[in-house]
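Heads up, one of the protein chains got dropped from this complex, but the rest are sitting where they should.
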Amino acid sequence: MNAAIVGIGATDFSKDSGRSELQLAAEAVRAALADAGLEPSDVDGLVSFTMDTNAEIAVARELGIPELTFFSRVHYGGGAACATVQQAAMAVETGAAKVVVCYRAFNERSGHRFGQVQTAAAANIDNSWSYPMGLGTPAAMVAMFARRYMHEYGATSEDFGRIAVIDRKHAATNPHAWFHDRPITLDDHQSSRWIAEPLRLLDCCQESDGGVALVVTSQERARDLPQKPAHVKAATQGSSVDQFTMTSYYRDDLTRLPEMGVVARGLWEKSGIGPSDVDVAVLYDHFTPFVLVQLEELGFCGRGEAKDFVASGALELDGTLPLNPHGGQLGEAYLHGMNGIAEGVRQIRGTAVNQVGGVEHVLVTAGTGVPTSGLVLGQG
Amino acid sequence: MIDVEKEAARIAEQGESAPRLARDPINLPMINNWLEAIGDQHPGYTEVAPPAMVQVWTMAGLHGQRTLDDPLGQMMGILDEAGYTSVVATNSDQTYHRYLRLGEQLSVTTSLEDVTGPKRTGLGEGWFVTTRSTWWVGDEAVAEMRFRVLKFRPAQKPAQKPEPVEETPKAQAIRPSVNRDTEYFWEGTRLGELRIQRCGGCGLLRHPPGPMCPECGATKPKYLVSEGHGVIYSYVVHHHPQVPGKQTPFVIALVELDEGVRMLGEFDGEPSVGQRVEVVFTEVDDELTMPSWRPRADR
């Protein structure tokens, strides 16, 4: 695509930001623009998540962005992350806007916590087949998939735990990560309490307050800006047969994420690269079992083989597919996947704290269990 | 001598009054009048109405009269005849299942829930009359009210307060929302039937249900009544956080029914994948019966 991410910005990641979600959004956007060497007056497009409470016009007011010619929202929770960049890239390519900022900001720990049972969500007809039966948290909804995956492929809680250990290991050397300097062992994982069997506490990502913003513009414009651009090689969304939000339990197979398979096909086709060309994988990790399933859907290993792929050490920083060098959402912060895109940009720039050598292509995925999206970022 | 209790039983047996339509659909001018009068500057009532307005929509109006089948009106008449001529409202408990949107047309039905007495109260001897009203949008119950009045024979010295009536609210289980596409299912559970949507065109069985068959496009869904037997396809043991109306830990099982569709429900027992189960129905209240699973001994 003729688009690049030219600026990234974030607030601190905390458990209690002490400020409004709008302030977090405004601070993140301002930081991203400063990073890009652009002014608020250069911005003419804004994209966010449907779930974000900060209206585009409110963000524009705070930043002093005078005019917008493009504003858009993407549905389905964390599944929106990479799709915000897709929206921005399409807007830039079609001329709908010249400089588009994607943002996501929330007080997800000190305010509205997604991990609690959202009684109001039961008002949705789809949720009436799960919430009233007592299945009302994201962890429990993923646990239903995880149990079947274990049953079919012989995966164990330890296989899930290895993902948490890797993320926390990478976060331990990232000063921006909430779990900086706090690695865990597989024993720590195994002794953490049950949340929704078979998921333990350390299978579940943290809850965070914070904001992240990304600046997207054309490749021509990017050449005149101070940062090395991260080119959008491919961006796509994915939804699949009999799709539900978190509870796609009625398909033939409960061990897959076919919507991520749709994303994978689109990314490989559009970017012209394949799984073996990926130098860094930033995979959405709100719950560990879905990282295993993603590895299979994206073609890094065969069905049911993810546990062996992970155990082989492939996901270490010096492995064949370094995973979440920033620590992911289990280690750095839960920003609905947007902090993972920022990490992808840093890996392309060569400025990450846990920089992988010779990065040509970074794969980033968005929320799993929901209609989702993905990105391939690359050098120019 | 009028037998108040017998009359009350007769009226209660009539059940719900016929639905009475609100004069107007939910509309902004009425909302704004209400907000202005109450002095409420809440910014959120531009597309939905304040919940506490629910009764306003179905008020009888300036020249309104009670309909003949209105149970409260009938009961008041009987108590008037029995010499309990004064009335004071004591309780109004309103539950809002959801916010009402502009343009929605409400109707209300009322039934007599309870008549107790005669009781000695600060105001004099009297009867507590409790009615239950339900507000509907189409077939969807959107709000409910339990309303209690004291119909009394004035004492010599009226006191300030009627006898207090204790209500202890506790965390309530999450209720499903029900619409035209799904009401057959919840109707079924109330009758002890586990219903599976069956396409009237091609016979496809489907759960969760929907209005249009994805196979043949027909929009005439019917249902069959499941035997209620199946196997556990997957399950979760929920520990944290607390879930309204449940005691942790508890098991939720995804059951593959013998008819071929999957369905979620709470499971009472030690779960394992492949275990045979059967459906059980638990009545939550008059409107809601939840299906759940228990082990089945047959194989």
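In order of appearance the chains are A and B, and numbering begins at 1 in each one.
Just so it is clear, a contact is a pair of C-beta atoms (placed from the backbone, for glycine too) under 8 Å apart; a residue touches a chain by one contact, two chains touch by 3 or more.
The rule is simple: contacts and distances are computed from a predicted model.
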Subject >> Choices "Sulfurtransferase TusA family protein", "Beta-hydroxyacyl-ACP dehydratase", "ABC transporter permease" or "Aspartyl/glutamyl-tRNA(Asn/Gln) amidotransferase subunit C" - which one is the UniProt name of the chain not shown >> reply: "Beta-hydroxyacyl-ACP dehydratase"
**OP:** Would you mind spotting which of B:95, B:179 or B:282 touches the chain that isn't drawn?
**Re:** B:95
**OP:** Give the residue, chosen from A:117, A:133, A:254 or A:348, that touches the chain omitted from the document.
**Re:** A:117
Original post:
Footprint of the hidden chain on chain B, which residues?
Top reply: 30, 33-34, 36-40, 42-44, 50-53, 55-56, 59, 61-62, 64, 88-96, 99, 160-162, 164-165, 167, 169, 171, 241-242, 244
Subject >> Where the missing chain touches chain A, by residue >> reply: 21, 53, 107, 111-113, 116-120
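Everything that follows uses one rule, which is that only the chains that are shown with their structure count from here on.
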Original post:
Which integer distance in Å separates the CA centroid of chain A from that of chain B?
Top reply: 40
Subject >> Contact set on chain A toward chain B in their complex >> reply: 115-117, 119, 122-126, 128-137, 140, 143-145, 147-148, 151, 193-197, 247, 249-250, 254
Original post:
So in the complex, which bits of chain B are touching chain A?
Top reply: 97-98, 173-179, 181-182, 207-208, 233-246, 249-250, 252, 254, 261-266, 273, 290, 292
